[in-house]
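Below is one structure, written out as structure tokens; comments come after it.
Here the complex is missing a single protein chain, while all its other protein chains stay put.
Up next, subunit A:
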Amino acid sequence: MLKKKWLLFFVFMLSVGFVLAACNEDDSSKEEGNKTQAEGGDDGASGEPQKGGTITGAMDTAPAGVFNPIFYEEAYEANILDFTHESLVSQNKELEFEPHLAKEWEINEDQTEITLKLEEGVKWHDGEEFTADDVVFTYKAISTHGYIEAGGIRSSEFAERLLGYEEFSKGETDEFEGVVAEDDYTVTFKFTEPNVTILKDVSFSIIPEHIFGEVPIDEMPEHPATLNPGEVIGTGPFKFTEMLEREQYVLEKHADYWKQEPYLDKIVWRVVDQSVMLGLLESEEIDFIADPSGVPAPDYETVSGLEHVEIIEQPDFGYQLMGFKINHRTDADVEAGKIEPDNWVPNEDMSEQKVRQAMAYAIDRNALVDNLLYGHGSVINAPIAQQFWAYDEEAATKYEFDPEKAKSLLDEAGYKDTNDDGFRETPDGKEWVVNLNYPTGNKLREDSAPILEKFLEDVGINIDLRQPKEMTAYQEELEKDNSDWDLYLLGWSLGSGDPDPVGLWNAGAPYNYSRWNNEESEKLLKEAVKTPEAFEQEYRAKKYSEWQSVFSEDLPALLLYAQNKIYAHNKRLNGVNPMPYSYNNEPENWWVSD
């Protein structure tokens, strides 16, 4: 009796719940399977692009849900926005800037102004015309007073150098001189100083003025046109039309796309746990695995064994490093949040260049690449992405694995084993223990820590391998470097816009966690962007070569490896042509062959 009542009760509760849920669902009662759509067009010979079809991509984490180029922060949103929004210029495989929404441009003599002619007849997803006013509006928005407070982070990257940014962003004036619409299809950007990264600065994605024009900046992140599918408006080849939040994100073709009508009808992103992603690729439930994480290196073999899957492998923008805490900030500076290289206190032992070099020789980085990355990566010697014209392998000291040399360098520096315990003592005869700190979160990096410990102990350095810390806690201590840290592990993903390493490695840069202060380096970094010479790429390349030689000689950090990105897609997907920085390139040319 009682049991029956209970059962009835639960069945009832469940039903009520589900009926309510069903009522809430969107009423566009289109039913369709996961994958295939009716395929229009002819069956034609393979090789000829066909119209129609749906493909499904997988990402391992759901986007936070902010589909607005001026407010999004994560690579997961980029996977939607790459298809829906466009910028004036784009980059090619050599990372040179090419026309996109702007068909041509002119830069004035001293590189303080750029005037761009826009493509005519470009339509926003809602049918409105794209004009120069949209460009002005976008740059005005990221320069507006309150933009940062509302959660925006793009101003330092794209707007800071514009004429009048200071006054406008502080709200001292309503006039923004930095970007001016000359007519409907001509726009001029004006900069305070001659600008060597002028094309990178104008490469920000454009948002529509007719949608956001009247919206106060602090309300923009909550605006429906930022959050809701169907209301997100861009000029890109695909429109963001539907979603099941945190599960599926549906992009539909923008038939009026200005370049050409896209071949595919739909691109669906599914959020799939990393652990089952390969299984779904194998069972053809998903068609591609791309940015941001790609296929993990250990799974390369499995995936390459799949008949119906094609793999694309290319170097990633970024690197992992083992940094040396050369200097520490004073307590007072940390308290005040100041970065004053003049006040820094050298970190004993780590500030000795020979010790750093010895450690570099002691570590077999090729072994890391072979064993941790299964060969899917490379050893780099300078902190500039290898894809850039600025990267110069030849200029840098290479630090081939050479334990003997490491030992002799340590001997030279006075670090010898005086009490025969197998570990070296400091030059003044004290016990020498070097601590190595590392964060959790990146499996490969975690795995590399004990390997590094082993290599260093092999040449007689006593390593205190600290308990790994969770990233947020780790970063806090890394930043407040008045602590006792010696070695730290970290990874950077770099931008593809410009190779300038100043933000990471000049003495005053907050991200220069080694607190590296080298006169020669400071001088070269400044010279590399000094106008007018720096308008010539060759001149910059030369300066960066010299800088890389200084960096690798003085060695504020040992670069461990640069990982490769491994993309995989079903062979039925054609026309894929990834750029060095992203898989999501020209999706209007993608088509399916079955």
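Following the convention adopted for this analysis, a contact is a pair of C-beta atoms (placed from the backbone, for glycine too) under 8 Å apart; a residue touches a chain by one contact, two chains touch by 3 or more; residues count from 1.
Definition applied: contacts and distances are computed from a predicted model.
Think of the chain that is not pictured: of "histidine kinase", "Dihydroorotase", "FAD-dependent oxidoreductase" or "Peptide permease", UniProt labels it "Peptide permease".
Interface note: of A:Trp258, A:Phe423, A:Trp492 or A:Tyr539, the residue touching the hidden chain in the full complex is A:Trp492. Which of A:Val272, A:Ile363 or A:Ala557 touches the hidden chain is settled by the complete complex: it is A:Val272. The residue touching the chain not shown here, chosen from A:Glu48, A:Glu73, A:Asp484 or A:Glu536, is A:Glu73.
Within subunit A, the residues in touch with the undisplayed chain are 1-3, 6-7, 10-11, 13-14, 17-19, 21-22, 25-34, 62, 64-66, 71, 73-74, 148-149, 151, 153-157, 220-222, 226-227, 242-248, 250, 268, 270-273, 275-276, 279-280, 282-283, 337, 471-473, 475-476, 490, 492-495, 497, 503-504, 510-511.
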